[in-house]
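Each remark here refers to the structure printed beneath this line.
Every protein chain of the complex appears in place save one, which is left out.
Coming up: chain A.
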Amino acid sequence: MSERRREGPSWDWDSPNCRAQMDQIFFRQHDYIQKGTTEHKEFWTFFERFQRFKTKKEMSGSGVAEGHRKEERDRKTTIDLGLPKDYDGRYRINISVCTKDVEERLGTGRSDQRNRHSSSGPRSQEIAACRLALLHFLDFNQRQSFGKLAKLRSEQKALPIYQYRDRIVELVQTHPVVVVAGDTGCGKSTQVPQYLLSSGFSHIACTQPRRIACISLAKRVSFESLNQYGSKVGYQIRFEGTRTPSTKLLFLTEGLLLRHIQADGALEQYQVLIVDEVHERHLHCDFLLGVLRSLLLCRPDLRLVLMSATINIKLFSDYFNSAPVLQVPGRLFPIQVMYQPIPAEEQPSRSEKLDPRPYLRVLQGIDQRYPPEERGDLLLFLSGVAEISTILEACQAYANHTKRWIVLPLHSTLSLAQQDKVFDIAPPGVRKCIISTNIAETSVTIDGVRFVVDSGKVKEMSFDPKAKMQRLQEFWISRASSEQRKGRAGRTGPGVCYRLYAESDYEAFASYPVPEIHRVALDSLILQMKSMGLGDPRSFIFIDPPPASSIQTAMTYLREQGALDPRGELTSMGSLLAQLPVDVVIGKMLVLGSVFNLVEPVLTVAAALSVQSPFLRSAQHNPDCATARQPLHSNQGDPFTLLNTFNAWVQVKGERGGASRKWCRRRGLEEQRLYEMVNLRRQFKELLRSHGLLEVLEERAPSGGGRGQRRERLTERRKLHQLKREHDLAEGGKRKVLRLEDGQEVDSGSDTDQDRRGKEATGGQDVDIQEVKFKLRHNLSELQEEAAASQDLSSRQQSLLKLLLCRGLYPQLALPDEHNANRKDSEQVFHTRNKQGVVIHPTSVFASDPEVLHVPEEGNREGPDKGDSSRHQLLAFVTLLETNKPYISNCVRVPALQALLLVANSLDSNADCTRLVVDGWLEVGLTGEGALNVLSAALTLRADWERLLLAQLGQGTLGAGGGSRAKSGGGLGVPGVSRKDLEKLADGLVRFLLYTEVSYSLCRLTGLQVQNLYVGPQPQTELSEGPAPNPLFPGKEVKPDPIKGGLRVTNYFTYNCLTDSKDLYSECLRTFWTCPHCDLYSPLTPLERMSHEATCKPPGEQQPCQDKEGEGVKAASSSSVAGLTRVYHCDVCNQDLTLTSTEILKHKRQHMHSGR
């Protein structure tokens, strides 16, 4: 008899009222499952299914099996288990739910049906039915969870490394350093940390070369160690982490661990360090190993585990005093290798596109040999993006024809959504063909790959120290990479690897790739070593030492940049730069920006230049994107375009929140990069603040406002946290099935697709998780203020900002070729000091608008030389990278003469300062009077700038070193440096930049000119007799330059050392001159005049106390000239004289004249 019929018409399971009554019995507020929770909802869904199932079973007749019970009963058994005679599913469940008390209280249940007052109340059958469903529901959930657990455990046991579990633990317990070598799939990265954790070690750190691996490993390991919802296992990467005080196992990047060591030299917080993927030989990893090697000496209790592929294991073991090695076999399915070298007629000749035929043959071969129902995707390795698009096009045409392939590109310049596509699943009968750079060799792992095509080529970055240029060149890969690529075919089943080269080629490959430390500029590394107090980098014991010349180049560079002093020790600027996780040039920019009132824009620009460009390459040819981007462009330079973009984005965020995603898509922007920028920007700000370079804000309420507002914000934050948690749980959900069309359009701007994806990525809800994280991390109104502060810069601010960027980027300057005006836009040529004929990268604003760099025509009529103009410009650039051409990118234009005079490390002049040579490669030709004015002004400004910068840096380090904040919320930006001084300097610089109207010529020196540039040491130079005082820095000496000749006036300016200098006539170069500040009117040489100008300031602008020479200043001095006098002992007169610097020069000259 059906239960339903017995229930009668008054009971309806679908009615909310009836369900509510059941809820009162089974799902009360304190019950295991509570009303209103997801589980409660799940129960009722389960209930419906359960009822349907029951009804179906009853219909088909349930008593069938009864007769089955046979005479066995009579047989003698050892024991009677006492099992019930009739089978009931209920007996299979080991859980019971007691609700008797409630039922009685509610007057339902056992009470007689006739006595019931409420006709709609549940009777005992209904309660029993519900209870039974609940029991099955609970049992079902138990089975599900236990199933997961059992599966997890059996998977763990199946890993090759499981056999070595005890051995690993034992080795680590007994040895300071252990090397675990295992190939792909052996499980070392996920299991070794767990083995150590469960054997009693805690405070374990495990480094990874890639951020993404930190996140995914932490997730996986916390799941496997049944701590998915706890924080025992966490990760920490640059901007985010899940670490809490209870975290025992932390995954972090190599770079971050190095930063930890910088802060805590002995790494006391860790008991075990695991360095994973050491065989990849990244710069940071090699360095980290070196640091840890010496750290072990002072931390004998520390345990170090190196994990590597089975590559070059001896190297690591030997480096750590023959550390024990545990080798674990990998778990790869057999892979068939087919060598299919490309025939000569299909070999691409230089500068020609790849011939797709060899690649298409592989696709065809697969189609012929393997039936489509046998699944398995193809992964194709090429060297670079251009190669990928060539082959992609051909393969897509083939796929269109056969309908059996979905072709997808994979490289790092794709949008993240596009990169994500490669993980989706191809529909039945169709294979994915993923055409990738070496990103899929290690960084990205795609399951389901059965076929690999290996071109054998890779593009690798190298550094050319001579041209100061990075180079991206194509090479043959190493045997190790080749094996790694092959291995990608055997992860999920047996596979095939097609090598498009001969076996003999393979034999000739290098065994291993060149370690990064041998390929890249070591500037940042050396700087970090210096700041960690590791002594002379040349004597540091690296696992594989870089060439000494490489270290030397870096040391020289850092000295030029002012990060190291001449003895190779860290300067205060240097120690600050070492703290900033960016290139030296970007770091300099930040420090410079913090001095002036331009922190906000500089922070943005520095952050923007440190992340990948947000402008998607693929969108460049999309006219809609180009139009939408137009208002963001600035013809001042790419940093300004980035600044505009960031500011506009922040405004959109502020006004329309999540709509920024769409805004970005319209403009072909990768929003992820903007999120990175905003995070980085904040990190920079905090760093500058902690070094006393920015004022510490007084604690203010998150968004100001009253209590109500604060509460609102709090509620919002709680909601956001909830969203983030939900997202984290939903993540890793099911993969989408691709459609055939998915391989067709390569353009990233396809709206619908990205929308779909965005929603799917967040588990069906339309939640933009980046937006959520952004809101959690940043105070939008504060950010808007900051963006507003760097928006709509006045022309004064703009030119000052350009100068700061230029000084930061120096010596990365490029000179437009003199004939550019006559060339096509696409053929504009530039020259750097070390590399001639560089071009602007097509992504730069100057690539499409090169006219703004040309010297205007009207300049020609003025001077005798037709190249004269006051409008010459230079480009300061961030990167110089040679691919098929040497490209400069991220450029900003600056007025040439002003910028050079203010930032160059070396300025050499002739006698009348009409000819200047800058850094030994640029020649500036000036005329007469203007020359001196401009040079003199520049020297004065530089002196002031340097003084204020040093004062500020000194203060900053003091403040940070002492641990106490230098100020407690005062209005002053920088203690010790008055705001007035800063404003005056800024004003001076701006005036110099904007209003210097001097006509000059500007060109590169030829090789021959460079050889005969200087007069060289002159034993009989007139001023060489005694140390002369330095007119610009009283108290320092002007010495003859021992190499160039002439007089070294400041550390960057050498006077009269150029060969053409009219030295013999230098006395004749006196011209009458009136000092605008004092009464001086006399014939002066250029040097005399400059020295007078440097010391003679308008009354009221005196420095009350000269930094270096305070004691030499007379307290009562009122006259500007008298104020700068000092005691000078003249050896000739044998007298002590009180003179100004100028007067000392004059005095000396008297003797010289008389001596002649």
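Assume a contact is a pair of C-beta atoms (placed from the backbone, for glycine too) under 8 Å apart; a residue touches a chain by one contact, two chains touch by 3 or more; residues count from 1.
Operating definition for what follows: contacts and distances are computed from a predicted model.
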Inset, instruction - Report the protein name recorded by UniProt for the chain absent from the figure; options are "Mitochondrial import inner membrane translocase subunit", "Cysteine-rich DPF motif domain-containing protein 1", "WD repeat-containing protein VIP3" or "Vps72/YL1 C-terminal domain-containing protein". - result: "Cysteine-rich DPF motif domain-containing protein 1"
Legend entry - Residue, one of A:Lys41, A:Lys57, A:Arg105 or A:Lys148, that touches the chain absent here: A:Lys148
Inset, instruction - From the listed residues A:His203, A:Arg238, A:Arg519 or A:Arg1004, report the one that touches the chain absent from this view. - result: A:His203
Legend entry - Touching residue (missing chain; options A:Met59, A:Ile79 or A:Leu297): A:Ile79
Inset, instruction - Identify the residue among A:Gln228, A:Asn779 or A:Asn933 that touches the chain left out of the display. - result: A:Gln228
Legend entry - Hidden partner chain, residues of chain A it touches: 26, 30-32, 39, 65, 68-69, 72-73, 75, 77, 79-81, 83-84, 86-87, 91-99, 138, 142-143, 145-146, 148-150, 153, 197-203, 226-229, 248, 271, 301, 725, 729
